[in-house]
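A protein chain is absent from this complex, but the other protein chains hold their places.
Per-chain residue numbering starts at 1, and chain names A and B are given in the order in which the chains are listed.
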Amino acid sequence: MLTFIVRRVLWMFVLLIVISFITFIIFTTLPSADPVLLRAGRRASPELIASLTKTLGLDKPWYEQYWIYLRNLLFHFDFGYSYQNNISVRAQIFDRIPATAGLALGGMVIWLMAGIPIGIVAAVKRGTWMDKAAMGLALVAISAPVYWLGLVMLYLFSKDIGVIPIFEGQGSYPTSGSLFTNPIGVGKSLLLPWIVLAASFAAIYARFLRANLTEVLTEDYVRTARAKGVRERTVIFRHGVRAAITPLVTILGLDLGILLGGAILTETVFNIPGIGRLAFDSIQKSDLPTVEGTVIIAAFFIIFLNLIVDIIYAFLDPRVRY
Amino acid sequence: MTTSAAEQLLETAEPPGEGPETPAQIAARSPLQLFIGRIRTDKIALFSAAFIVFLVFVAVFAGQIVSVTGAHPPNEQSTKFLDSFGSAHAPSFKLHLYFGSDGLGRDVFSRTVYGARVSLKVAFIATFLSVLIGVIFGMLAGYYRGVWDTVLSRILDVMLAFPVFLLALGLGAACAFGDGCKIPGKTAGSVTAAIGLIALVGMSIGLVLTRRKGMNVTRIDVRSRLLAPTITILVGLLIWVLLGSGALFRITPGLPVVIVVIVLPSFPYMARIIRGQTLSLREREFVEAARAMGASDARIMFRHILPNLIAPIMVYTTLLVPTNILFEAALSFLGVGVQPPTASWGSMISDATEIFDTAWWFMTFPGLALLLTVLAFNLIGDGLQDALNPKTSGR
Partner (left out) sequence: MSFRSQRFALVACLLAALSFAVAACGSSNNDKPSGSGSGSAVPKGKNGGTVTALASGDVDYMDPGATYYTFGYQVAYSVQRSLYYYNPATGQKQIPDIAAGDPQVSSDSKTITVKLQPGIKFSPPVNREVTSADIKYAFERSFSANVPNGYATSYFSSIEGAPKAPTKGPQDISGIQTPDKSTIVFKLTKPIARAVAAALVMPITMPVPKEYAAKFDAKNPSTYNTHVVFTGPYMVQNDSAGNLTGWKPGKSIKAIRNPNWDAKTDFRPAYLDSWDIQEGNNDAAVASRRILQGQNLVQGDGAPPAQVLKQALSRYKSQLAFSSAGGTRYIALNTTIKPFDNINLRKAILAGFDRSALRLTRGGKIVGPIAWGYLPPSFPGHTESGGLKAPAQFDYLQSDTGDAALAASYMKKAGYPSGKYTGSEKLLTIATNADPGKKTAESAQSQFEKLGFKLNFRVVPQDTLYTKFCSVPAAKAAICPNVGFFKDYYDAQTLLEPTFSGKAINPSNNSNWPQLNDPKVNDLIAKANTIAPGPERDKAWAQVNLAVTALAPAIPFVWDQQPIVWSKNVQMVVDDYANSPFMAFVSVK
């Protein structure tokens, strides 16, 4: 087990380096704006431009630039400084993580609370109108683009413009505090984003659980349990759900990993100052150090949660051996 | 992030590949007949298919539809549909403005109709390409295993860990202007060579370690492990020398950018599914029989394995299409996509965000079109999956 973890952690580092390298290549060989000119302002002289190029280290060949970047990252955990405003990328990312984490974790709670019961009910009452309605609705939720759903919900339910004003609207995310230090203020403004974000996930989980549970309930051991006269409720929860829910852990890990790296669309629609927005803004501005930083952080979350999932799996499923 | 979720749906959905087993049980009917029989009873899937046919019709005859209904040309801006503040006009049948106007005084109805073209075009082309590349890669990896397999799973590892949206945005932003982005031969060559070098070193270390453990390393082992990395290095150097700073390939702005950006992260998923199927198929008796009769690898792959992959390919293709439609729309929403004035549903929603509080019609109609289209494809995918999966049959 320990060697497995060590191996996976090492592989994680290799992956992160590969990903940072690819990102670097994309943005140095295909830059969409010139960082030096952005810094220099509208009337900078050629001399100022030359000196800024040197300041930013852009006069060096790309492999040297990458090596310097990697060295600072590996040995000093230093993500460099934004081309745009010369602010530490690490500080900026850490500043944005709470917003994204609050969005992702709250959304997760909602989609689990909605998706799991719906999935179980649909599987147990297979073929009934309840099943059909739930699965139909789920498919609609999966098919709706999240940003559009967000706009529609805002139009219908937000306090500033909504037809039925219930929820806090766009841009209500407080500038100070996070879900963890100011749960009520931030929670109120995140309620609608949580619901919108959770809709499609809840649907996917419900469908997935329904399919798994349906299959598990046809297994021999379930039949045996029923034959032995075990109560139906016990059969479903003890034998059925427990087995059917284990694979959910895998997708949960993946989903959470992806979301922690920034839910760009949701953050954009609701104006939440998270990692996703930071990444999007810095891509627009060709702010390579910030782009690199956000990509690495996003990739880190994905890989790290995968690792966690695998470890948890070993405990949940005794058949898994490393 | 509906896209990523749908991707997961893709990989976690149970493989419907029990195909080859089915005909053994019901000898009288071929898998195809069986499948057609099942799908014909699925009314929802049939209805969805009819909707898609309708949509294709709309896309193809967009011009005629617009003129027959008396709507206005999609790119015609008219200030008479704007008030003195430049605000959009609400839907009005009297003005033949069925879905209202946008902020430039253009007809939202005809733009929505024309938007179907972009969505379907991108979805079909991108899906076809990712399926094609995925099937080729997957079959090679599953059939030959070894280096192909290693390369595929490493690519997949990177793709899985890569924040795909950021990659797409980055590439999209970089290629969306001017003459598009070109990958200089020098860069492509040196990167290829570097990957080969890393693989070579890795393989050598692996070989040395195996030997240390006291295991026997044959010549064939050495050759099979070291050949591919070496070739990679040589190809990389060749590209470098031959092309220098010339372009290896060029991605022009507009649709090509979107398609590349969609295909890149989605083909490995397809490849992985095909690989798994191929892995199990190559151990089957009929493949062994063919091999014993002296059939070439190519013949085995195309004549014996590929036909058995048709079913899973179909299912995942139908699941990939809606994913790709959503992906294209999301990219357009974020400003990477087809160039104006071409209408696309995603970019229409993006334009609508500025005024969605006062012009509800502008975001509503393209959004509904998107929703219905994706829903129809998902329903067909569901139907196909059910029809091909014996376990869920008889529902």
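Going forward, a contact is a pair of C-beta atoms (placed from the backbone, for glycine too) under 8 Å apart; a residue touches a chain by one contact, two chains touch by 3 or more.
Computed from a predicted structure; not experimentally measured.
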{"item": "Shown chains touched by the chain that is not drawn here", "value": "A, B"}
{"item": "Contact partner of the left-out chain, one of A:D78, A:D95 or A:D310", "value": "A:D95"}
{"item": "Residue of A:T29, A:S51 or A:Q65 touching the missing chain in the full complex", "value": "A:S51"}
{"item": "Contacting the left-out chain in the complete assembly, out of B:Q64, B:T79 or B:S92", "value": "B:T79"}
{"item": "Option from A:R90, A:R210 or A:K285 whose C-beta touches the chain left out", "value": "A:K285"}
{"item": "Missing-chain contacts mapped onto chain B", "value": "75-77, 79, 82-87, 103-104, 173, 176-178, 253, 335, 339-341, 351, 353-355, 357-359"}
{"item": "Touching residues (missing chain, whole complex) on chain A", "value": "32-34, 37-52, 54-55, 85-87, 92, 95, 160-161, 169-171, 173, 175-176, 271, 273, 277, 281, 284-286"}
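Convention: only the chains that are shown with their structure count from here on.
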{"item": "Centre-to-centre distance between chain B and chain A (centres being mean Cα positions), rounded to whole Å", "value": "21"}
{"item": "Contact footprint of chain B on chain A as seen in their complex", "value": "11, 15-16, 18-19, 22-23, 25-27, 29-32, 126-127, 139-140, 142-148, 151-152, 154-155, 161, 200-201, 204, 207-208, 211, 214-215, 247, 250-251, 254-255, 258-259, 261-266, 268-269, 279-280, 283-284, 286, 291, 294-295, 298-299, 302-303, 306"}
{"item": "Residues on chain B engaged by chain A in the complex (per definition of touch)", "value": "1-2, 4-6, 8-9, 12-14, 157-158, 160-163, 165-167, 169-171, 173-177, 181, 183-184, 187, 191, 322, 326, 329-330, 333-334, 346, 349, 352-353, 356-357, 360, 363-364, 367, 370-371, 374-375, 378-379, 382, 391-392, 395"}
